[in-house]
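What follows is one structure encoded as structure tokens, with my remarks underneath.
Heads up, one of the protein chains got dropped from this complex, but the rest are sitting where they should.
After this line comes chain A, so read on.
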């Protein structure tokens, strides 16, 4: 299972997605990159029926969700899924290189594979 790359602020300990130059919470500039597990909870979801951009899980309809990572709940990740998911559902989010596309998988799928 490929982890998700986040940056942890040395000053306040908060995590955020990679790509920033400073901590968005306290402004600290000492950020250290850390891979975290993709276990997560869905906080928002939409079934996308129209999109000018193709999704990595195929053509429309597909599901786009926001999830919070269990390891760093302050980090919200936007992820795609071919199957319907619900708010509150525990899932796993995966990434091939720590960046988008982020794919959502059911926890049971994770155990099967």
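Note that a residue touches a chain if its C-beta (ideal position, glycine included) is under 8 Å from a C-beta of that chain, and two chains touch if they have at least 3 such contacts; residues count from 1.
Just so it is clear, contacts and distances are computed from a predicted model.
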Refer to UniProt and select, among "Putative ABC transporter ATP-binding protein YbhF", "MerR family transcriptional regulator", "Thiolase family protein" or "Beta sliding clamp", the name of the complex member that is left out.
"Thiolase family protein"
Looking at A:41, A:71 or A:100, which residue reaches the missing chain?
A:100
Logged for chain A, residues touching the omitted partner chain are 16-19, 24, 43-57, 62, 64-66, 76-80, 87, 99-102
